[in-house]
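These notes concern the structure reproduced below.
The complex is shown incomplete by one protein chain, all other protein chains being positioned as in the whole.
Right after this comes chain A.
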Amino acid sequence: MDYFRAVYVARELSPRALRLTTEALLRNPGNYTIWHFRRLVIDALDSDLVEETLFVDNLAEANSKNYQIWHHKRWLAEKLGPEAANDDHDFTRFILCHDAKNYHAWSHRQWVLQKLGGWDKELDFCHQLLEEDIFNNSAWNQRFFVITRSPLLGGLSAMWDSEVDYTIKAILQNPSNESPWRYLQGLYKGNPDSLITDERIPQLLLNILKENSYCVFAWNFLLDVLCKGLRPNKEIEEAVKGFTELDDAGSSDQDLPTRICSALERMDPIRVNYWAWRKSNLTL
C-alpha cells in the first residue's frame, strides 16, 4: 500500500503504477481510490481495454457484490462500445447463473441493454431463469423491463395478452409465489376495466382457491377485483361463503369483501393490521 500511495501522490501514470494498482486491488477490491487512479493510468497509457475487461471480470467473479468493480465494468463498456455488448451480456449471464438475483449484475445488464443494445435474446433469458426458479423476482422485473423497453418487441400493448397467459400459468404452477401475482396486478394497472371483465381472472382465482384455500395472494387478488367492481358469479360466492363459514360462524350476513378481510386477518396474522385496515376501507 505504501508503494501505491507513493505513485498516487506523485501522480505517476506508468506501467509500474498499473501493476501496483493491480496488486493493491487484488488485496482490497473495495478501495475505490485505487480504482480511480487505475482509470487515470489506463487512460494515460492507452492500455488494452479487452485485457482490462478480463482483469475486472476475474475480480467480479470473486466479489460479485462490489460496487466499484461493477462501475469499472461500466466505464470499460462505455469505452468499448456496442461491439462489446454481447461479451458483456455473456459475463453477466455467467454471474447470474451463480447468483440469479444479484442486484449489481441486473443493474449493469439493464444499463448495457439500454446504452449498447443486445436485446434480441433477453426475453428468452428471462424465461430460462424463470424455468430454473419461478420465484426469481429479479427475472420477473427484467421481463417487464424487456417487454416495455425492447425496441424489438411491440411494447406492452402488443405483448399484453400473451403476458397475462404467461403469468397465469406461473401462478398456477405455484400460487404462493409473490412475484407473478404482483406482475399480474401490474399488467392490469393500465387496463383497469379489463380486470373486471376478463374471464381469465375469476377462472384463475377459482382454480386456485379450490386447491389452495389458504392462499393469501389469491384471496387478496379476489378482494381487489371485487373492490374494483367485479360482479361475483355463483361459484365465487360459494367459494367465499364456504371458506369463511368454516372459520367464522358470525359472518353469514356480511358482504364478500368483508368476509375475505376477516379471513385474511386470521390467515396472515403477522399482517393483521393491514387486513383490518383493508376491511375498514371497503367501499361498497
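We take it that a contact is a pair of C-beta atoms (placed from the backbone, for glycine too) under 8 Å apart; a residue touches a chain by one contact, two chains touch by 3 or more; residues count from 1.
To be clear about the criterion, contacts and distances are computed from a predicted model.
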Worksheet entry | The complex's invisible chain, by UniProt name, from "Geranylgeranyl transferase type-2 subunit beta", "Autophagy-related protein 13 N-terminal domain-containing protein", "Aldehyde dehydrogenase" or "Carboxypeptidase A1" | "Geranylgeranyl transferase type-2 subunit beta"
Practice prompt. Give the residue, chosen from A:K79, A:R93 or A:R149, that touches the chain omitted from the document.
Written response: A:R149
Discussion item. For a quick check of understanding: of A:F55, A:F135 or A:Y214, which residue touches the chain that isn't displayed?
Written reply: A:F135
Response to the item:
Across A:K79, A:R93, A:R182 or A:K241, the one contacting the chain not displayed is A:R182
Item to complete: Name every residue on chain A in touch with the hidden partner chain.
Response: 5, 8, 28, 30-33, 36, 39, 67, 71, 74-75, 101, 103, 106-107, 110-111, 135-138, 141-142, 144-145, 148-149, 177-179, 182, 185-186, 189, 269-274, 277
